[in-house]
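What follows is a single structure, and I will ask about it in a moment.
All protein chains of the complex are present and in place, except for one that has been dropped.
The block that comes next holds chain A.
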Amino acid sequence: MRYFLQRGGWFALTLWAAITLNFLLPRMMPGSPADAAIAKLSQNGPVTEETRRAVEAQLGVPDGSLIQQYVDYLRQILSLDFGVSYAFYPEPVSGLVAQALPYTLVLVGLVTIASFVIGTLLGVLAAWRRGTWMDALPTVGGSFLTTFPYFWTSLLLLFFLGYVAHLFPTFGAFSATTQPGLDWGTVVDAVYHAALPATTMLITSLGGWVLGMRNAMITTLGEDHVTFAEANGIPGRTVALKYAARNAILPNLTGFGMALGGVVGGSILVEQVFGYPGIGFLLFNAVTGQDYPLMQAIFLMITVSVLVANLLVDILYGILDPRTRR
């Protein structure tokens, strides 16, 4: 019990620290939201003092002391009201996030789960058949693909399969002429649009799971209980999955929990390259637009979900492995 209370306490403390940092960090960035808006406007030519005043009036750029702002900020978090976005003025932050979140959750979420499942199974296979081509191919291939940066892979796929071969759409999460709805056509359209970004993320993240699982599994395979099971004539598949893999999966499961927590952050580069309207793209716009309210909401969401995922993994570990409770 003491272990779980301790975990909970740490969770609360980290959460408070994260929330406070989340308040301070955007304010330490040089330039104000009005400066960012002016920088955007001045792409079209010199901006006059009058225009600057109008922009400042539109944005209602933060005033009051830092402490006053902090108190307001805490109150807003409690009521889940994050105010109006600067970069997308006059859209409310909550609406923008609610719009972008489903795309990210479905795309990045499904890809993370698929990548974990496929990668872990390949890792089991590689460890069980170590030394054969079934080991070499996923291990070497996986680490090779993992070394490619996300954006490079996505640019190559986009360019050759999208722009040169015209096999896949090059922009967005659905066709320009369809109004997104809940019918079969929309789903097919959405899957078609998600194919390239999903492939990118899958092939660049697979290697990590394969390697992690393979290495943990090889250690486990050398343990006495596995040798004992084999000596008893238990079928190889049962030994591999029930005796070895089940024990070896713990580190990968931790990683998976963390990865799931990070899903809400989206994938900035992939979403950017494919024009995918998820949280990653939104975050990019928020940062370049000096959009404090939007940045704070997104960072808070990411921090809280990573912390919650962390807490859940901690608790799960406490249950699965009694040694950690001491």
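We adopt the following convention: a residue touches a chain if its C-beta (ideal position, glycine included) is under 8 Å from a C-beta of that chain, and two chains touch if they have at least 3 such contacts; residues count from 1.
To be clear about the criterion, contacts and distances are computed from a predicted model.
Protein name for the hidden chain, per its UniProt entry and selected from "Oxidoreductase", "Peptide ABC transporter substrate-binding protein", "GvpL/GvpF family gas vesicle protein" or "Aldehyde dehydrogenase AldA": "Peptide ABC transporter substrate-binding protein". Touch with the chain that is not drawn comes from one residue among A:Y163, A:Y192 or A:F228, which is A:Y163.
Looking at A:I19, A:A36 or A:V108, the residue that reaches the missing chain in the full complex is A:A36. Contact residues of chain A toward the unshown chain are 29-33, 35-55, 57-58, 87-91, 151, 155-156, 158-159, 163-164, 166, 170-172, 174-180, 269, 271-273, 275-277, 281, 285, 290.
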